[in-house]
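Excluded from the complex is one protein chain; the other protein chains are retained at their positions.
Residue numbering begins at 1 within each chain, and the chains themselves are lettered A and B in the order written.
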Amino acid sequence: MKQPILEIKDLAVSFDTYAGEVQAVRGVSFSLSPGETLAIVGESGCGKSVSMQTIMGLLPSPPSRIKSGQILYEGTDLTAKTDKEMESYRGKEFSMVFQDSMTSLNPTMRVGRQICEGIIKHQHVSRAEAKEIAIDMLRKVGLPNPEQCYRRYPHTMSGGMRQRVMIAMALCCHPKILFADEPTTALDVTMQAQILDLMNDLKNTTGTAIILVTHDLGVVAQMADRISVMYAGKIVESGTADQIFYNPRHPYTWGLLGSMPSVAQSSNNAKSELMSIPGSPPDLFAPPKGCAFAARCPYAMTACQKMDADTFTADDGHTVRCWLMDSRAPAVAPPVGRASVRGKEENA
Amino acid sequence: MNENLSAAAQLTAQDFVSIPEESRKTDAIVRPSVSYWADVLRRIRQDKVAMCSLVIIGIMVILAIFAPIFSPYDYETNNLQAINLPPSAEHWFGTDQLGRDLWTRVWIGARVSLLIGLGGAIAPQIVGIFLGGISGYFGGWVDMLIMRIIDVGVCIPQLVYITLMMLVLGSGPMAIIVTIAVVGWMGAARFVRGRVLQFKNREFILAAKAQGASPMRQIFRYILPNILGQQVVSITAAIPGAIFTEAYLSFIGLGIKSPMTSWGQLAQTGSSLYRLYPYQLFIPGVLISVTILAFYLFGNSLRDALDPHLRD
Partner (left out) sequence: MTQSAKPVVSAAQEQTPLIQVEHLKKYFTAGKKQILKAVDDVSFSIARGETLGLVGESGCGKTTVGRTVLRLYEPDGGTIRFDGEDISHLKGSDWKQMTRRMQMVFQDPYASLNPFFTVGEIIEEGLLIHKLFPNKAERRERVLELLELVGLSKEHANRFPHEFSGGQRQRVGIARALALDPNFLICDEAISALDVSIQAQVVNMLMRFQRDMDLTYLFITHDLSMVRHIADHTAVMYLGKMVEYGITSELYSHPAHPYTVGLLSAVPVPDPEYCRTHQPAHLQGEVPSPINPKPGCRFCERCPRATARCRQEEPAFTEVSPGHYAACHNL
């Protein structure tokens, strides 16, 4: 295995509110190898975006606070860096694409200028050279008529075009890591398909590692090499895309996979109940003592309420945080997995 | 394999028994329940600037009510034996050119100024909420008519209204409040209309409409409570303006006339001889400034406290 370029060790982030502390991220560890795509999957409020923003140094403090952990980027700990020092990393070493392209772009500045700013800052080139790089980048992200796009204002473009501009802006300084936080959630399906195609193409040509944060398993399947599933501020399962999709071991992952209906399902099981997870995620203002998923888990045991599960290794590189993996636990047959996601060929 | 062997070792075989489904509470809410207004109150209390402003305003109000009652002097009786006395133990703020006790006059003036401040802020809002609400909710020709009236109205300089109104209504606190309302309702109505338009197509209003709620129910139960917070802020923000308008009118001789008094009128009288008796100008001047500042800062804090985006 290659030396990871990014390693997160036991990261914990809390927000201080008037009512008390909200433990948004409660001990998250993962690593990212060069050129790889890691998807962090989870529902809203599970701490996935907070983790990303903490790594990029984008969270204001207070109210947020890194309680513990290390963020090692090529061996240097970023938690010790000042805001000023982080600025030289952002845009150059790693950059980001957000969900909402409208608020992430400056509405009073032409698109071209915004791209050039980063190029001039990090690559120390003249304005004319920067413009050339920017136009070239706009062409690469598939915008028709890049010279004209260069002079447009963000509000004159559609959501899909703006997202392409965001990607161009993020990749113009050849970052080693691209953080993509729900990059296609705000787009329509046909637009989403185009943007995902583009991101996959760019990944193959530039070799940038991607951390993709999303709740959409369909998007994950198209992009990810490895997947970490997050729930209530912790990573509950981690493995390669195939391990997670075909051999999931955590009941939460089962629930996530099972609750997705398929466009390709055969007609006879339409109108049947979808597998779903009852209730709502816990409020991280007062996280439960044991496993955070126990209250919603159909397989919960007494142990789950007593203490949080250990991390078990299911397979090479496949880790699961669940007491069901303990040798003393009753054997449970996964309701999803290899058999249940097959049968897609019919759609082709 | 296991990163934390000790945790697993603490568990026994009995712990690996499934728990019955009924005993799980999946939809519990753990945070204490806080209503909107309780939350607003909490944030106002936490805000030092807001609390300081509130204390200053409170002191002004208390003094305006009680100081003249407990003062041995009358605000309108001349005493030519004691004219233009500097502040002393006998006359805390000194006396004016006619020998009237300034301490008493200042707090009688405060009554008038604060009354005009409050009335002048509320009156245009009431008219504005009513007409702006109708205009925004019903739209169509009603909206057209009200908006065109406002368009024409705002083109006429304020001073023209004020001078005309004061000439017609004469001087006195009520006249000033009415004048401010006539000038101020147009801005308030526009603002309210904008807010109503903003809320009219919110999904919760549509939901009420889909349930068959009448327009009046939609306005009074749904739209008004939602815009009321902003209107309270507008009122607070308009108080300094109204106090200032009164001061300014009295200063140019259009407002309150002697022997009745107000802060503006006191400042006006004081200004004629301020080189000789600076306290006659500075005392009302400082009171006007401090009060306006306190209301302004409180209005700002209130706006922040009512902002739903800041709820955590």
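The rule is simple: a contact is a pair of C-beta atoms (placed from the backbone, for glycine too) under 8 Å apart; a residue touches a chain by one contact, two chains touch by 3 or more.
Since we're looking at a predicted model, the values are computed, not measured.
K.L.:
Can you work out which residue in A:149, A:256 or A:301 touches the chain that's missing from view?
P.N.:
A:256
K.L.:
I'm checking contacts with the chain that's been left out. Which of A:67, A:215, A:306 or A:328 qualifies?
P.N.:
Only one listed residue reaches the unshown chain, and that is A:215.
K.L.:
Which listed residue, B:155, B:210 or B:276, touches the chain dropped from view?
P.N.:
B:210
K.L.:
Can you say which of B:225, B:253 or B:278 touches the chain missing from this structure?
P.N.:
Touches the omitted chain: B:225.
K.L.:
In terms of residues, what is the contact footprint of the unshown chain on subunit B?
P.N.:
On the side of subunit B, residues 27, 29, 31, 33-36, 202-204, 206-213, 217, 222, 225-226, 308, 311 touch the unshown chain.
K.L.:
Provide the residue numbers of subunit A that touch the chain removed from this figure.
P.N.:
43-45, 158, 160-161, 188-194, 196-197, 215-222, 224, 241-242, 245-246, 255-265, 267, 270-271, 273-281, 341-342, 344-348
As a working rule, only the chains that are shown with their structure count from here on.
K.L.:
Could you state the distance in Å from the CA-based centre of subunit A to that of subunit B?
P.N.:
Measuring from centre to centre gives 47 Å for this pair.
K.L.:
Can you name the residues of subunit B that touch subunit A in the complex?
P.N.:
1-5, 7-8, 10-11, 13-19, 21, 24-32, 42, 46, 312
K.L.:
Could you pull out which subunit A residues touch subunit B in their complex?
P.N.:
Spelled out, the residues of subunit A in touch with subunit B are 17-19, 63, 278-280, 282-283, 285-286, 294-296, 298-308, 310-313, 323, 326, 328-330.
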